[in-house]
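Note that one protein chain is taken out, while the other chains of the complex remain in position.
Lettered A, B and C in written order, each chain numbered from 1.
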Amino acid sequence: MTTILKTTHLNKFYRLGGLVKRVRINALDDVNLTVQSDKPVIISLVGESGSGKTTLAKVILRLIKPTSGSAVIYDQVVAGEGAIPSRKTFLNTLQPIFQNPFEAFSAYRTVDSYLQKTANRIGHKTNLETSDALGEALNSVGLKHADVKGKYPNQFSGGELQRVSIARALIPKPKIIIADEPVSMVDASLRMNIINLFLSLKEVYKTSFLYITHDLATAYYVSDYIAVMYRGTIVEFGNARAILSQPQHPYTQLLLDSIAGTNRKWERKTYKASDMEAKEFQFSGCRFRNRCPLAKDLCKEQRPPAVLQNDGREVYCHFVDQT
Amino acid sequence: MKLNLRLKIGITILAIFILGSLILPFFNHVDPTKQGIFFKNLRPSLQHLLGTNSQGQDIFWFLIYSIRNSLFLGISVSIFTTLIATLVGLSAGYIGGWYDRLIMILTDSVISIPSFPILIVLGALVRGNTSFTVVGIILVIFGWAWGARTIRSMALSIREREFINTAIFSGSNRLEVIFNEIFPYVYAYIVVGFINSILFVINTEAALAVIGLSKVEIPTLGSIIFWALSYNAFFTGQYLWVVAPVLATVLLFLGLFLTSTGYNQMFALRRGHS
Amino acid sequence: MIRLNNIVATYSTVRGQVNAVDGVDLAIPNGNIVGIAGESGCGKSTLLKIIYGDIIYPLALSRGHIDYGIESNKGEITTKDIQQYWFKRISYIPQSSMSSLNPVVRIRQQFLDFLEPRQNKKAILEEIRDYVKGLDLPPEALDAYPHQLSGGMRQRIMVAMGTFFKPDIILADEPTTALDVVVQKGILLLLMDIQEQMKNTILFVSHDMGVHYQISHKMLIMYAAKVVEFGDSDSVFKASLHPYTKMLIEALPTIGDAHQREGVSGRPPSLWDNLVGCRFAARCPFATELCKTEEPAFIEHQPGHFAACHHVDKVRQA
Partner (left out) sequence: MNLIQYILTRVGSYLVILFVGITVTFFLPRLMPSDPIEGYINQIQTQAGQTMDPAAITKLRQSLRELYGLEGNLVSQYFNYLKKVFFEFDFGPSLSGFPKPVSEYILQALPWTAGLLGVSIIFSWLIGNLIGLLAGFFHNTRWATGLEVVGVILYPIPYYILALVLILLFAYVWPIFPLSTTIRPGPMSIGKIRLIVYNSFLPALTLVLAGFGWNVLGMKALSFANKEEGYVQFARLKGVPSRTIMFQYVAKNSFLPQITALALSIGGIFNGALLTEILFSYPGLGLRMRTAIGNGDFNMLYGTVTISIIAVATAALIIDLLYPFFDPRIRYQ
């Protein structure tokens, strides 16, 4: 079994405020996730803004350093404590795609220059080799090399540019692609094309994906595993379809109840919105307790541990049997 | 590339000044600083386009040499200030951390501390044995900070943009990121900053010269006024001695300013379309 | 009833003129939430601007006119004088509350500053406080500066601003796009409650079909500067008449349904081109030669359900 993703006591603290009043924000608080598989998988990381999902992605991408703990991707420690692989191995193991495709390329450079750079780095030195590598990667996302060559970002539509972005990430044949909200800037009509691309790349290229999103419906559609996050903590983690069909953590239930789906109409009741985001980050107990219908004193005092359920999911709730 | 009105006017003025002060001295064979070569206080004529002054110097030729020297000083000092500003600004903005904080303290100090009093002290100390090079070096010391500050804040905001990460994950190293990704975005400002620096240098030297604290033996746009004031040009009615350099300065500065803002406008527009 | 009579809205650009809304002709019955959907650049925001009467260069209403069906003391309101009734009879809820509120002025002042200077500010402020309280919002929010409120609270304040005068028409341009789902639901329910009480007509632009499914009574689908389908929400979602609508709805993944979904491949035609025939033809699985040459008319196929397609029957059966 390959350890595709494993985080061990991963923490990221920020200190806000100046010399006088310092506030510690635990943007990631003791995140423990383990995904082991022989086959490539798509793991979704879902949550609202401020849940820590993007922070987690950035730690894995080494764009920010964790305060403590470690993250392992495909049996290699990529962040935190442990033997960090060389930059070359790191770049060959994982590649990112970003939320806004128009921001992912400099307006002053042709988009294929990034693809070329990537190809050159992995050892394609001659023009012919580079061109072949680019052609192959672009074909696999449904584009032709000739349509991309010499063009600047503003000459593409958002959907096309996001494909180019994926093609670039594919060139080093990474084991996993970290995709941070990759379709939120793409038109709804084109969104599924990108999502389907993930599924086909998983089959054809054997690439795993870490899909960071706030969109539960696409997460349900595409992923094998899902981790639901709230204010820097994991609240529920396990098989994606099982969790989204039968959520057990009160927060996952709230999320699912709030999404605007097309299968059933809303009941006309609202939930308490959070108006104290910064404070919730400092809660020592359960961070959802303020909004939780089940909250008791215990939730204030103790951080709920991961409770393993029969179907293999982990629910971080003291009262999971009551939900 | 479509030139806007500001840029057109600015470049025209600059071209006239630069070409004029470079080419015209070839047609003159008399050192304009030498006194008593011509009759004193002549009115403007074909021989002496702006007349002569009370020291028997030809005002026109004195002015041409002044413009040439001021431009030379401005451009050569600005090459150094722009180079320093670019290197310091880009590195501080990209590297960040304590290095950036140190650089910021330095730039903020140079900007906030009034340069003129310190220049006056320096001028007083080296008076008499100063040289044009020393004046230039002092101006470099005071001239780089504004540009560095601006470039640093631009680099800082560009560093946060997503395409920097694309470049990093494509395998670019730090230098490649700075020059391929960040530099294109600050390039236009560097040109603008260069022109603004020329303005600053000519202005500061002239200001020092007007009160006699630069190397006034060398004709510049400031020293010509210094001599005119020293010889009481106003009292003796030699208005041209002052008015000519004043007009030349105003025109030259307007030309520099219009070029820099015009270029900025053009670039902003082009950025909007591309 | 708002009647849009053959509206053509044109932008003047460096490249020349382009019709962002090209011949929209329909009648919107009063008292409905009308969802407007379509991909970016389809003209939905421009249509909203035209209806609001916010027509300034480079935008121009180059053909057609709007009957608002609103009487004022000077007769029926038209696009010419509708600006005078902004927020009193027709109001607007913008997308981003953060950028739409003045950061250095208190909320209550921003509530007041669209009133006539001679009106009694104190009394009106009391009214505003009561109104805000009635919407279940904390009235202290009025005394805050925008940055002191959460995104959700700010957007509720925007809803309160847009509904305070009980306007006949409310235009909302993606008012919840930037918000988290829990907050979004709260705001949408608030808007629905207000609409049920006041019975205003709300034109609600969103790219999120799920949001439309939840709140819209009627749906208006735009594609490449044209309206391609208009009808009751239920029938548009369950029995779409236009292939674009059908594909848009079928592309939506649903929780509990793992069926393979397909996006609508290709991209809409450039409005700069000389467009002949049906604008969706190039992406349409039902397209025939007829579609490439002849533009389908916008026809009422069932009572209250309009569509512009030559092959409505095939679409219905598919």
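Definition applied: a contact is a pair of C-beta atoms (placed from the backbone, for glycine too) under 8 Å apart; a residue touches a chain by one contact, two chains touch by 3 or more.
Keep in mind it's a predicted model, so treat the numbers as computed, not measured.
S.K.: Just to verify: which one of B:V88, B:I158, B:L199 or B:I218 makes contact with the chain not shown?
M.R.: From the options B:V88, B:I158, B:L199 or B:I218, the contact with the absent chain belongs to B:L199.
S.K.: Pick out which of B:I18, B:I95 or B:A207 touches the chain that's been left out of the picture.
M.R.: Candidates B:I18, B:I95 or B:A207; residue touching the omitted chain: B:A207.
S.K.: Looking beyond the chains shown, say which of B:F183, B:Y231 or B:F257 touches the absent one.
M.R.: Answer from the full complex: B:F257 touches the omitted chain.
S.K.: For the chain left out of this view, which of B:I11, B:L49, B:V246 or B:M266 touches it?
M.R.: Once the missing chain is taken into account, the touching residue is B:V246.
S.K.: Residue-wise, where is subunit B in contact with the chain that is not depicted?
M.R.: 6, 105-106, 108-109, 111-118, 120-127, 199, 203, 206-207, 210-211, 213, 222, 225, 234, 239, 242-243, 246, 249-250, 253-254, 256-258, 261
S.K.: For subunit C, which residues lie in contact with the unshown chain of the complex?
M.R.: Against the missing chain, subunit C presents residues 52, 54, 83-84, 86-88, 92, 94, 96, 99-106, 109-110, 113-114, 117, 145, 147-148, 161.
One rule holds in what follows: only the chains that are shown with their structure count from here on.
S.K.: Farthest from subunit A in C-alpha centre terms, which chain would that be?
M.R.: B
S.K.: Round to the nearest whole Å and give the separation of the Cα centres of subunit A and subunit B.
M.R.: 52
S.K.: Can you compute the centre-to-centre distance for subunit B and subunit C, using the mean CA position of each chain? Integer Å is fine.
M.R.: The separation of the two C-alpha centroids amounts to 55 Å.
S.K.: What is the distance in Å between the mean C-alpha positions of subunit A and subunit C?
M.R.: Chain centroid spacing, subunit A to subunit C, equals 32 Å.
S.K.: Going by the contact rule at the top, pick out the subunit B residues touching subunit A in the complex.
M.R.: Its residues touching subunit A are 161-163, 165-167, 169-172, 180-181, 184-185, 271, 274.
S.K.: Can you name the residues of subunit C that touch subunit A in the complex?
M.R.: Residues 39-40, 150, 152-153, 180-186, 188-190, 192, 207-211, 213-214, 237, 247-249, 251-258, 260-265, 267.
S.K.: Enumerate the contact residues on subunit A facing subunit C in the complex.
M.R.: Its residues touching subunit C are 48-49, 157-160, 187-196, 214, 216-218, 220-221, 241, 244-245, 254-256, 258-263, 265-266, 268, 270-271, 273-275, 277.
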